[in-house]
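Take a look at the structure below.
Shown here: the complex without one of its protein chains, the others still in place.
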Amino acid sequence: MALHEILLQQLFNGLLIGSFYGLVAIGYSMVYGIIKLLNFAHGDIYMIGAFSGLIFLSIASPYIGAGWPSLILGLLITMLLVGLLGVLIQRVAYRPMLKAPRLSILITALAVSMILYNTVMLLSAGRYRAFNVDISSESFYLGALRLTETRVILIVAAFTLMFIMHMFITKTMYGKAMRAIALDRDTCQLMGIDVFKIIALTFFVGSALAAAAGIMAGVYYGTIHFFMGFLIGLKAFTAAVIGGIGIIPGAMLGGLLLGLLEAFGTQIPFIGTEWKDVFSFAFLILFLIFKPNGLLGRSESERM
Amino acid sequence: MCKIDEEVFMSMKKHWILMLVAAMLVFGAFGCAEEAADPVDDPVDEFEGEVLIGIMVPTTGSEAADGTDMENAALLAVQEINDAGGVMGHRLVTTTGDDGCDPSMATAAASQLVSEEVVALVGGYCSGATLPTLAIYGEAGIPFVIAASNATSLIDENPGWGFMINSTGLDQAATAVSQFEALGVETIAVIDSGDAYSADLKEQTIIQWEGAGYEVLVDDTVQRGEVDFSAFVTSIMANQPDGIYWTGYQAEGALLIRQLREGGYEGEIIVGDGSSAQELIDLAGDAAEGVYCTGPPLTDFLPAAQSFIEGYEANFPREPGAYAALMYDATNLLVDAMERAGSFDSAAIRDALEATDGFEGLAGPVMFTEDNTLARSNFVVLEARDGRWALAE
Amino acid sequence: MALLQIKDLTLRFGGLCAVNALSLEIEEGSIRSLIGPNGAGKTCVFNCLTGFYKPSDGEMLFQGESLVNKKPHIITYMGMARTFQNLRLFKSMSVLENVMSGMHCRTNAAFFTTAFRTKGQREEEKHIREVAEECLDFVGILNKKHFIASNLPYGDQRKVEWARALATQPKLLLLDEPAAGLNKDEKSRLIDLMHKIRDKREVTIFLIEHDMGLVMKISEKIFVIDYGVKIAEGTAQEVRDNPKVVEAYLGKEEEEETA
Partner (left out) sequence: MAETKNKHKIKNPFEGIIEKLFMIFENKIYLYGFFAALVVFLVIFPNTSSRFTQEIMTNLFFYVVVCLGLNIIVGYAGLLHLGYAAFFAVGAYTTGILSSRMGMDFWLTIPFSIVAAVIAGLAIGFPTLRLRGDYLAIVTLGFGEITRLTIRNLDVTGGAIGLIGIQRPEFFGITLNQISHFYYMFFILAILAIIVSYRLENSRMGRAWEYIREDEDAAAAMGINVTTSRLYAFIIGSAFGAVAGSFFAAKMTAISPDSFMFIHSVMFLMAVVLGGMGKIPGVVLGSVLVVLIPEVARGIGPYRLLIFGFLLLIIMLYRPQGIWPEKPTISTDE
């Protein structure tokens, strides 16, 4: 392959991975924006999404097959269920902690993460599970770009979800309320906004998107695993920070950038893919140090 | 606070005092009960009671499935021996230490086994976990028949009490090299999954491959738990090696194979024995067809193993895993050594093990080199055909 | 030379101007007040002085040394201590420990001396305790030194904050609404205490206050700001007669006095 072909291929790969990161990062960013919580369990929500999707498929496939129609149905149902799980977690674990010291709520999030992934580990016997779907894996070329139908559909679906999300945040009352609460919770309460309802809704939307990303990852990679949420959780957080945490378009942008960065980072001569994650984390740390408010974030007031 | 609350609290308090007292008693007993006699090293005719042998495998953690298979195989062997009248008239009993495939857990497990005064040991799955235990068994003077662990680093750390009946990475690398040669491959990529075992195999393979005058185009590591290999696939496609050798485990291996094939790679793919489980083919699906594996002697292909498989499946609700046959062999070898030594003295057993000359196990004859490693290569080449592993032609 | 000089201090938040080209001087050994209607930017001035806000423009000199771009702890070290408008005690710590915090910048035991508990470190600890007790005695609550701060009545909590500020051994004490929430009795004792601090400990006092009566009684000189701009300065009488001040406070003053 010529260099430009490799770069083109990597561009596509980066965008695809980046769109998964972006979908997960939105939830991270929204939750941080609204209650200033680093939701460590968010990556595990993504993993739960993938497993729920698999369970749905294994139940539904004898009746409606495992093709695109049942996948889409599974996607919607899983998004709904996992969204509700997100609300439940919020209600049980986080709401009582809203006024507690920050350290406590962070540890709570860590505990929720441990509970989620260990539960799935026990249920799945710690094994990788094949995510078998009955869809075409034929590849075709678009110029020099090697594509499969699945990949194209996945990337279109991911971008569609992001677009819907963007519309939801900017155009609806709920979206506006979310942004208002992020700015000042107490005032919102005074203005008659049901703050807890909006927080719950935020968790619902964020978890549903992560679940969608989880299923899409299952389809894309073909196998799922109880620990799949750990790395992506970290990377989605990185994406959220890059874009400016609390800013929804920033999370999408950050996700795509991180995906591209990883894809091209591995093409640097003499540095193997073994350094890929070191790159991502180092990039995150440097970003936090030099641009803690992200690309789209406004700088905070000049407090020293 | 209301009154009821206080009552509950009071009763809880009493309860806890009781618990505390009980805990102290238990703790006291715990401390004293261990005051046991010196290790038994009487000759066999004075030896009384049962013979305790230790099993060290991971029964929890990521490798629990294979570890449990191995434990089962040892239990099966012990049961058969006891049914046949035991060893020199003595019953065998076992105790299991869980190494969790983790070095720290493994040292605790080893200490536990040593404390229980086992006469000898079988087991050893994850090389990284087996490694720090060698010194402990060496210091305690307990012979250890290592069934599966086979990293070459074990050789250097072995104070002489460990006996490896699985061929080492050296042999496996040689098998891989000759298989690549047989396939007409001249350039390869070697990838490991960043743990001691797979890194060791990768290094040995590179040394031998380059020693044979060929070229290694890509030498890489992927993170365990990684799912996305697309960037890696692109770099493979750019370098176009004739063959790829994956030395890691099946989970990442399946993903890698799938994504390589999806990315249009058409060269040969060989996986190491860490990926020899059926799971690899199940997870990778159609993409696994035609993949080779340098594997341990799977019981399915061992003519001598049919009765073992039947016995195993009659006792345990599962198929014997990749290392069950070796574990079964390890246990029988140990008993054989005891009989040859005519004693249950650990040192005598060790000497007998060292002198093993052609013990016939399911996986073939056992003999040891000066390093206490298997004197022949027991690796076979498997090929994925119609969704199952089969011996390659 | 004045102890504190502020020249053209300006603080902007976004487009909003909280403090605008404020200049004033505080002479050593004086008691000065800064007054103004709610939201006039008084606390912002304090926050700039103590390094919590970074001024957008202007100069602040303390004993001839610039305070701009200095961190709060450095400014405290230089000899300026403050209290907060809403009490900011270390709530779950004892009164004594609260006051001991003030000695932090005057002492220097570090890891090794602590780990080996050297003689110097032990003596320093003793010294910290003595100074803290002395400060508590000064404000009159030494008998409550072992109480948890948040368990004290409000008036005593204020005193803890004062003692804590005094323990930093300041030259200039910034008091942010020291009389807020106090009753008449407590207020008169507060005035005595302020004089005592100034006279016995030679500490210059600069305070923000709403209670005009108290301000008029205690300060030799008063600065009035409104919307971040200084509109008047002078003695109590001068300020009271200034039409700008009357305008800014219209209705406000009566309200305060009836309160």
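The letters A, B and C name the chains in turn, as written, and every chain counts its residues from 1.
Here, a contact is a pair of C-beta atoms (placed from the backbone, for glycine too) under 8 Å apart; a residue touches a chain by one contact, two chains touch by 3 or more.
Here the structure is a predicted model, which is why all the values come from computation and not from measurement.
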>> As a test of the contact rule: which chains in view would the missing one touch?
In response: A, B, C
> So which of C:N69, C:T114, C:S188 or C:T235 would be touching the chain we can't see?
Replying inline: C:T114
>> Can you say which of A:S52, A:T108, A:T150 or A:T223 touches the chain missing from this structure?
In response: A:T108
>> For the chain not shown, which residue from B:P103, B:G141 or B:P365 touches it across the whole complex?
In response: B:P103
> On chain A, what residues meet the omitted chain?
Replying inline: 36, 38, 93, 96-97, 99-108, 110-115, 118-119, 122, 230, 234, 237-238, 241, 274-275, 277-278, 281-282, 284-285, 288-289, 292
> Residue-wise, where is chain B in contact with the chain that is not depicted?
Replying inline: 5, 8-9, 12-13, 15-17, 20, 30-32, 34-36, 59-60, 64, 98, 102-104, 107-108, 111-112, 114-116, 128, 131-132, 135, 139-140, 151, 153, 156-157, 192, 194-196, 198-200, 221, 223
> If you put the missing chain back, which residues of chain C would it touch?
Replying inline: 50-52, 71-73, 76-77, 81-82, 84, 88-94, 97, 100-107, 109-111, 114-115, 117, 121, 124-125, 128, 146-148, 150-153, 164, 168
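One rule holds for everything that comes next: only the chains that are shown with their structure count from here on.
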>> By raw count of C-beta pairs in contact, what's the busiest chain pair here?
In response: A-B
> What chain sits nearest the middle when you go by CA atom centres?
Replying inline: A
> Using mean CA coordinates as chain centres, what's the chain A-chain C distance in Å?
Replying inline: 48
>> How many angstrom lie between the centres of chain A and chain B, each centre taken as the mean Cα position?
In response: 37
> Where the CA atoms of chain B average out and where those of chain C average out, how many Å apart are those spots?
Replying inline: 71
> Out of chain A, which residues touch more than one other chain, so two or more?
Replying inline: none
> Counting only residues that touch at least 2 other chains, which ones in chain B make the list?
Replying inline: none
>> Taking the touch rule as given, give the residues of chain B at its contact with chain A in the complex, in rising order.
In response: 61-62, 64-65, 194, 219-223, 225-228, 230-232, 234-235, 237-238, 250-251, 254-255, 258-259, 262-264, 279, 282-285
>> Could you list, by residue number, the parts of chain A that touch chain B in their complex?
In response: 1, 6, 9-10, 13, 16-17, 125-128, 130, 132, 137, 139, 146, 148, 217, 221-223, 225, 227-228, 230-231, 262-263, 265-267, 272-274, 276-277
